[in-house]
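Only one protein chain is missing; all other protein chains are in place.
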Amino acid sequence: MKEMVKITFALTLSCVIAASAMGLTFTVTAKAKKHNHHMSVQNAMMDLLSFGEDHPVPSDLAFHNVYRYIVEDGDKKFLGYMVPVEKAGKEVYEMVMVDLEGKFVEKLEVPISEGQAEEAHDRASALEKVLPPNQFFTYADASAIATAGGQRLGYVLPGKFPGFRTFIHVLVALDPQFELLGLEIMEHEEDAGLGAEIEQEYFKNQFKGKSFETLKGLEVVKKPMPQEYKKYLEKSKWVEGMFTEKQISEIRKQYKDSDIHAITAATISSKAVTDGVKNIAKKFAYRIGKLDGVLQEQDIHAAF
Amino acid sequence: MSTTTKSNTQLFMDGILKENPIFKLALSMCPAVGISTSVMNGILLGTAVLFVQVFSSCTISLIRNYIHPKIRIPTYTLTIATWVTVIDLVLAAYVPAAYKAMGMFVRLIVAFAIITMRLEMFACKEPLGKAFWDALGMGLGFMFAMIVLGAVRELLGSGMLLGYDVLGFKPLLFFVLPSAGFFVVGLMMAFFNWIEVAYNRKKGV
Partner (left out) sequence: MKRLRQYAWLVGLLLVSVLLVGCETGHKFVKKTAFKDTDKMVLVFAGPVDESWASNVGNFSAYEEPDPDIVLTIKETILSPDKTQVTLIFADPVNTGEAHIVSATNILSEGRDLGAAVLTVKKLYIGVLMTIFIGAALINNFVFTKYLGLCVFFGTSQKRGTAVGMGVVFTIVMVFAAVMAWGLYQFVLKPYQLTFLNVVVFIGLVSLSVQGVDTILRKVNPMLFKAFGVYLVLVIANCIAIAVPLILADNEYSGWESFALALGAGLGFLIALFLMACVRERLELAQVPPSFRGLPIAFVTAGLFALAFLGFSGLSIY
């Protein structure tokens, strides 16, 4: 009996020590992890909007995050957009509720700062305080709207869709007319050398510059990619004098509305990315149109 | 109190050559086959295993006189799991891109037989100094094997080393594909066997 007690005590003590060691590491590293994630997303967004050496960042560049929620009241469903609004020189968040057809229902002020709003947990607790208890909300997605000089520069949308293996996480950048500015693959688990080639420039950069109309009907073709087009797409490998200005604009015009060339032996991954990007762009364009209509009609001064 | 007669340096070198965990002891082969697609992966996973091995060995060696014999294995498992969680959290926070390349393998270190075996056979009987050197040798041996495998596969599969284009073309994409891991490890093991046979023959054994 005494043995059992000794054993149990020793085991419990070791568990407690182990748990506290891990808990300590967790709290210390959690902050660094969030910061790194934030920085990588920021860098990807800047890349997508083509800010770099030859295109300097405007001093008043700002990203405004709009969070979309689905709110259920009994058997009625609404969309709730958490929108940053300018009120008396400050930025606060307001929850703008619209019904499924896009008509305004009501707006509520949400007591949360911009930094806090980036945390799903903080957003959820703030919303719980503001919404009546019989309404259930689920988080849908977030969109970032980039502005500078009082104008919208573009939209950066995170998205996720099933690929060949598991999910593929992407970041899609659209300009104010919903033309595709760029695509960045954030996370995937595709096969190395096959599906993983979606990360390569010669696949990703095909999407750059496609107009919204082309995007809506974009398909994948299993044709081999012309060498010249491939060299043009691999921007990072350009050398001096490789292309003249005339050649660049000619190639761009020629392939502007063409379909996406699939990666050899990775058609499913290529199709998954194309369809995924198509859906993200189409759905966002539809929703931001409705949201802008509501904001204008209700005279809400959004920060974008 | 120590039961071994080997010196510290001998322990260290044994871990790398004579008792190399992957090539000689044939333990912890999962990452050798799955993740050795590049030298960088090898270095990263090698560092993680080294960390876990060294810290676990030292911890167990320090508390070896207080471990109740009946709960030996759970204690080892708990120690290893704790250190694996720690290195997992640290890597995820500070080198996220590289960490993602390794997928689940960092967390799988907890199931590596080599670490538990080393604790059972060595760390629980030896003082801190000897345990440390043995663990260091084992960990570095693992990293060495992973780097060699990674170098072969990366060079032959994608013509690169550490991300730098060395050959300028991809000789045989097959080597980067996961199934080649089996072939490369098998061939390397045979190679090491052959060297040992030739060496012994020379020595007249």
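Residue numbering begins at 1 within each chain, and the chains themselves are lettered A and B in the order written.
Please note the rule applied: a contact is a pair of C-beta atoms (placed from the backbone, for glycine too) under 8 Å apart; a residue touches a chain by one contact, two chains touch by 3 or more.
Since we're looking at a predicted model, the values are computed, not measured.
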Chains on display which the left-out chain touches in the complete complex: A, B
Quick one: say which of B:11, B:50 or B:89 touches the chain that got left out. B:89
Using the document's definition of touch, tell me which of B:94, B:182 or B:199 contacts the absent chain. B:182
Touching residues on subunit A - with respect to the absent chain: 18-19, 22-23, 25-26, 70, 77, 79, 100-102, 140, 162, 166, 191, 268, 279, 283, 286-287, 290
Given the full complex, what residues of subunit B touch the hidden partner chain? 26-30, 33-34, 73-74, 77-78, 81-82, 84-85, 88-89, 104, 107-108, 110-113, 116, 177-183, 185-187, 189-191, 193-194, 197
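Just so it is clear, only the chains that are shown with their structure count from here on.
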Please tell me the distance, in whole Å, between the geometric centres of subunit A and subunit B computed from their C-alpha atoms. 38
Quick check: in the complex, which residue numbers of subunit B touch subunit A? 37, 66-68, 70-71, 74-75, 78-79, 81-82, 85-86, 89-90, 92-94, 96-97, 100, 103, 157-158, 173, 176-178
Spell out the residues on subunit A that touch subunit B in their complex, using ranges where they run on. 3, 6-7, 10-11, 14-15, 18, 21-22, 25-26, 29-30, 32-33, 36-37, 40, 187, 189, 191-193
